[in-house]
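My structure is below; once you've seen it, I'll send some questions.
Note that one protein chain of the assembly has been removed; the remaining protein chains are unaltered in position.
Residue numbering begins at 1 within each chain, and the chains themselves are lettered A, B, C and D in the order written.
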Amino acid sequence: MSVLRSFAALVAAKLVAFATAPKRFVVTVQRAIYDLRTGKRTPWDVSKSVLMTLFGFAMVLVLLFPLFWIFTASLAEGTRLFTTSGIFPDPSTYNLGAYRWVVFESDFFFVDGDWGYPQLVLGGSGGLVSFRWAGTETGPGAVFNSLYIVSVTLAAGFGMIVPAAYAFSRRKFVGRKRILYGYVLFTQIGAGLSIATLVALYSLFSSYGLTNNLFVLGLFYAASAIPFNTWLLKTYMDNIPVSYEEAAMVDGASFLDTIREVILPLTKPGLAVVLIFVWLAGWNEFIIAQTLLRPENYPLSVELYNIATEGRFSTPWTRFAAFANLFALPVAIVYFAAQRSVEDGLSFGGMEG
Amino acid sequence: MARVTLDTLRKEFDRGTIVAVDDLDLEIDDGEFVTVVGPSGCGKTTTLRMVAGLEEPTSGTVHFDDEDVTDIHAKERPVAMVFQNYALYPHKTVRENMAFGLKMSTDMTTEERHERVREMAEMMGIEGLLDDKPDELSGGQKQRVALGRAIAREPEVFLFDEPLSNLDAKLRTEMRAEIQKLQKEFGVTAMYVTHDQEEAMTMGDRLAILNDGELQQVGEPTEVYQNPVNKFVAGFIGSPSMNFLDVDVETDGTSATIRDESSGLAFALSRDYVAGHDLESGPYTLGIRPENIGIVEDPTGEETLTATVEVVEPIGSDNYVHLDVNDDFLARAPANVQPEAGDEVGVVFEEADLHLFDAETGEDVFLSDEEIAAAVA
Amino acid sequence: MARVTLDTLRKEFDRGTIVAVDDLDLEIDDGEFVTVVGPSGCGKTTTLRMVAGLEEPTSGTVHFDDEDVTDIHAKERPVAMVFQNYALYPHKTVRENMAFGLKMSTDMTTEERHERVREMAEMMGIEGLLDDKPDELSGGQKQRVALGRAIAREPEVFLFDEPLSNLDAKLRTEMRAEIQKLQKEFGVTAMYVTHDQEEAMTMGDRLAILNDGELQQVGEPTEVYQNPVNKFVAGFIGSPSMNFLDVDVETDGTSATIRDESSGLAFALSRDYVAGHDLESGPYTLGIRPENIGIVEDPTGEETLTATVEVVEPIGSDNYVHLDVNDDFLARAPANVQPEAGDEVGVVFEEADLHLFDAETGEDVFLSDEEIAAAVA
Amino acid sequence: MASSQLDAGDGLSRLRSALPFSGRDWGLLLVIPGVVLFSSFMLYPIVYLFYISLTDATFAGSVIGGGAELIGLENYVQLLGDPQFWSSMSTTWLFVAVSLVVKVFVAVGIALLLNHARVVGKRYMRAAVIVPLGFPGIFTITVWRGMFSDARFGVFNTLLGRYNDVMSSLSAPQVLLFDVPIGFLSGRWEAFFAYVTTEVWLAYPFMVIIIVSALQDVPKSLHEAAMVDGAGWLQRFRTVTLPAIKGPVLFASILTAATSFQQFLIPWVFNQGGPARKNELIIVYGYREAISFNEFGLSAAILIVAIAFVGLFMLVAVRYGGLAEGVGEE
Partner (left out) sequence: ISTGGDGGDGGDGSDGSDGSDGGDGESGGTATLWTDLSDGEDEAMSSYIDEYESESSNTIEKNEPGGELDQQLETAIPSGEGPDSWIWAHDWIGRFAVREEPPFLYDASDDVDTSLDVFTETAQEAVQFDGALHGLPFASETVALFYNEDMVDEPPETFEEMLSVMDEYHDPENGEYGLSYPVTDPYFASGFIQAYGGDIFDTESLENDLDSEECKQGMDALEQLFDYVPADPGYESQIVAFADGAAPFAINGPWEIANLGEEIENLGVTTLPTVDGNNPRTYSGIQTFYFSAMLSDADQSAVDAATGLAEWYTTNEEVIETNAEEQGYIPVLSSVVEDGDLSADVQAFAQQVDHGVPIPTHPNMNAVWTPLTEALTRVFNGNQESGPALDQAASEIRENQ
């Protein structure tokens, strides 16, 4: 809970920073003008900054052009990707119809966009207390499946990655080097080969009756994220001085206390990176999900793919784009909030020699 | 508080190829402050870590009072340690840093903890910083927090591993006084590792000198300074260091002369001196401290030695006069004694200030084996 | 080599809210070694960086000989700088590190460069390390490489920013000598920033003291030590620091007495002294260095002052005697003067060792305005 | 390190004494769950795939249904004799190499610019620039497919057309004009160019964050030392910046190269590895054998060979790229 709260605080702080950014920008500009007036900075000096900034901004625009283009497409009317009359659709036709469709008609939030209202149910199959959606004949939509999968992936992933990374970084044990080496080797094998191992996976899962099981799929994604992220986190932990742990020990902290109070907080940037990568592992994959799951369990990624292939030969582009934008939103928020940590947390492999 | 007893404590690393601490015996009285010095790599840190429980001894035992704590885990020992880099938890505020040990090792309620932390902070003069993160503190402030954190737990034994080495001279002097004051106030037993001469001399009740993992001498600082048991201790304690000269002693039992061909030294010892000490002819190492050397600017030839001045370093309060007696022969003269480089000057010193060490073992030749053994207990 | 002239050099940060260097005038002769000291944050580093060209002055100029280099980029200046953390290129070997500056700023062939580097390395005693990476070196070795790298380029101006502060005491002494030797050998102009008293006193031809961005005094170290122009300099130079007492002077023109009610001080100045100096009645700050204070263990009542001993700190060669004259009143006594804490002792000192500072401005009252002005030129 | 001192309480120490290996190895316990999960979900399928590659399976169903028979290494023999395999292999490696070089340059450029003191708001730009990371490949790749349309009204062709208009209104020489529409997907090398562009776009964010992290760790004093040493911008870049980011860039290169090698969606969505199977990257080749030609066993063999190549590549990279630095001794 406290994690959630601090995350919310982080997001709030980010939003404030974001909202006040224009003001800060104006101040920067005003200062530059003032400096120019009073001769504290030469015009050449100022224009160098202006040029560099503009150059940076232009580069951002170029890099994000495809997304911008498709974003305009999501606002346009009709379903076609192109027009013969230009790159961008006619702005007068912009509307939010596609987003409305995603929210109220697609399976994004609820099957067929049929929003009911949540209802607490005592007992029932889901344990002591479970949620049920009342007022809807269908049920929770793909986003819940996605969130469920990602939760499993994150829980299992963190549960296995963090202790293992700690052990690799701090302990010595038989087979340490060999396992670590294997992990490094396997960081990339697997990720792109899901196509290759699809059938193998299917037969594996189906022979144990595990197809159409969101939990197992979440575990699978966790498994695929283990080598890379364990290694990543281990590298990060290597740079945390052991003396913090020792200080905690001398302070009377038990092993678990030390982990909770010292190691984990200090590893935060590394954890942020792992969070993002593990999240993406469970959130974006669709090939295996589509093969293993039945439609009622499809996560967002599969739904997105289904929209892409919905027409016999063509894609309903506005819906596809709108769906994708909403799909990417959580990741964007998480990244934006954790940007500093991520930039810190990836600083490994740094200066060599 | 507690008496700390180290009994033939030994620590080997890398399967015995490195002996970091070599059968160390040391007893630290309840409430005593012992300073530990020695060259880099001599095993100071390792010793401290064994007392803290962070390192498992290869053999030997550590007792707190009469309890054998050798196999007790660090977290169970009533020990506080101040690390060289402070090791303040960077993600916790000063308050949380100081309260952490209390939270871990006592049953105090949150209020009690905060009350205690507030008291400590007041005592250290850091009440205003309680909500800051370590990042935002200056070196001296960090140091204070580290101390406060250690003290807050009311440990029975206090360990310091070069806690001041990252501070600048001024702060160092301040913090030194503070640490001493606190230690006395709480009456806690303390071990203090340093490589700073001044700290070594001024801070401890006793001073322990280690070399190569072996204890060389323990004693009151002035005692150690005045009566080093061997050449190593003599050279290590004191700044600038003691001057050493390889000499030959000629004695007939009643009179004796110390000679050194190369520098032309010839110093006749008094009958009393010869009678009081048990001296044999042979090669020795002569030791004499810079401040015990007198400079005669216009030598009359009656001095023990004449020498040429190489360099005069004025350090304000005094002048360091480098002489060509041998490499690195230094005399400390008052600021008004200002010979020029190249001048011939006379050198005088007193019999009582001389130290004679065995040329081979380096042991002070006037000490009996028992006295030497006693020096390390 | 080059004469370095700083003319009303000024550096503001954060849009003028921080004045790091405040209209500094300083001239360093060709081949001269000037040490720069001052408390943390007084602008030492900033000054050095402006000379190197790493920081653009807000106003004022820097000249090398007669050339105005204020607007010349760092890479064009004939300057070498040794950074506090050495800033050795971690991926380059020692040889490449040392050759890099040559490669950048000369037309030497690779062979010539390597020859030069070899020579330098020999001189610094690091021939054996040429193929190592900085990681593999000890602190002292790194230091030598950094020096060698700087010297290899044969710069006209040599800048050092606390180059020894990361080394331990022993190494520091060694490297100090080395730097001086090299600087003299190459006859290069040098600015050396330090916060170490001993370095400040022994290394430079002249010593410059900064405070709050302003130059306080420049002069030969002993001159500065003996005749500080103001209370700040007096207190800053010397370790342990000068003792200060707030006193009242009563004078009738021919005789004068210095009084301090709280400590019972009453010191009659000689007629000669009064005649030789221009003294008026009023409040002053009296300054006297610890080593100029004599302790009389059995006071006869004829001493200038009697005081109670608070603490005696033996530092081996001497004893520091803390007296209750006021906070922090310290006398340095020979090791054989060993009063007990609580003893009444007599305190004596000589007229000639006294310093009197204006109670408000802190300036030495015997210096004329011109002399004060001269102190910073 | 105080190895035996860490203690996870009573339960753990009791467990420790029950272990079949010595006490100091209890760290293994923390690692095992991950290894087990990883092996069962990632390693096992590869072993299974290897088994398929030894059978005459024609389609997926025949494997699952048990209708396939072991035929030894026949598939591999057939594979090595297939010119399309060699063409796929070489195209794949070319694709990996070219896109790697381009993305290193692009990412280093972006990272440098967006870490430059003079750029105002660089933090926001950095956040914006890595957004592609958040979108699923199937989406972005489909979008890029649209942008690269051969049609005159495709995005790039439209842009080039506008460029032509501007240039010809400036009466620029003919060589500066493009011959629109360019068949981005129908020409062998045009398509290759389109693949590389898209691949670079997909991979640069990861590289940029890694390089930015590294740049932020470079001590300022190193730059200053070089400046005082007389080094200009370019030389400082070479002596200070480059070595500092070399490790991270190498690291990111190895990882993204391995990913590029396994690129499937780009060629498949763009033109199924066309035109005329000329740009069939290895996984596409394997996939096509399985799906279009019902040669499941052969397809498995192709993919096993691909996995072997990636494994080999990683092994070499790890050995010689210092990637496993810090793996340390046992």
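To be clear about the criterion, a residue touches a chain if its C-beta (ideal position, glycine included) is under 8 Å from a C-beta of that chain, and two chains touch if they have at least 3 such contacts.
Predicted model, so just to flag it, every value in this text is computed and none were measured.
Residue in contact with the omitted chain (choice from A:168, A:220, A:255 or A:298): A:298. Checked against the hidden chain, the listed residues A:74, A:187 or A:211 yield one contact partner: A:211. The omitted chain makes contact with just one of the residues D:149, D:260 or D:299: D:149.
Of A:81, A:143, A:274 or A:342, it is A:81 that touches the chain left out of the display.
In the complete complex, the residue from A:74, A:146 or A:203 that touches the missing chain is A:203. Residues of chain A in contact with the chain left out of this view: 78-85, 199, 202-203, 206-207, 211, 286-287, 290-291, 294-295, 298, 302-303, 305-306, 309-315. Residue-level contact of chain D with the missing chain is found at 59-67, 145-146, 149-154, 157, 181, 183, 185-187, 274-277, 288, 291-294.
The rule is simple: only the chains that are shown with their structure count from here on.
Taking each chain's centre as the average of its CA atoms, chain A and chain C sit 56 Å apart. Taken residue by residue, chain B touches two or more other chains at 49, 53-54, 73-74, whereas all remaining positions touch fewer.
Along chain A, residues 246, 249, 254, 351-353 each make contact with two or more other chains. Against chain D, the residues of chain C that register as touching in their complex are 49, 52-54, 73-77, 79-81, 83-85, 87-92, 100-101, 104-105, 149, 153. Contacts from chain D toward chain C in the complex involve residues 219, 221-222, 224-232, 235, 239-240, 243, 246.
On the chain B side of its complex with chain C, the touching residues are 40, 168-169, 195-198, 201-202, 221-222, 225, 237-239, 289-291, 313-318, 320, 332, 335.
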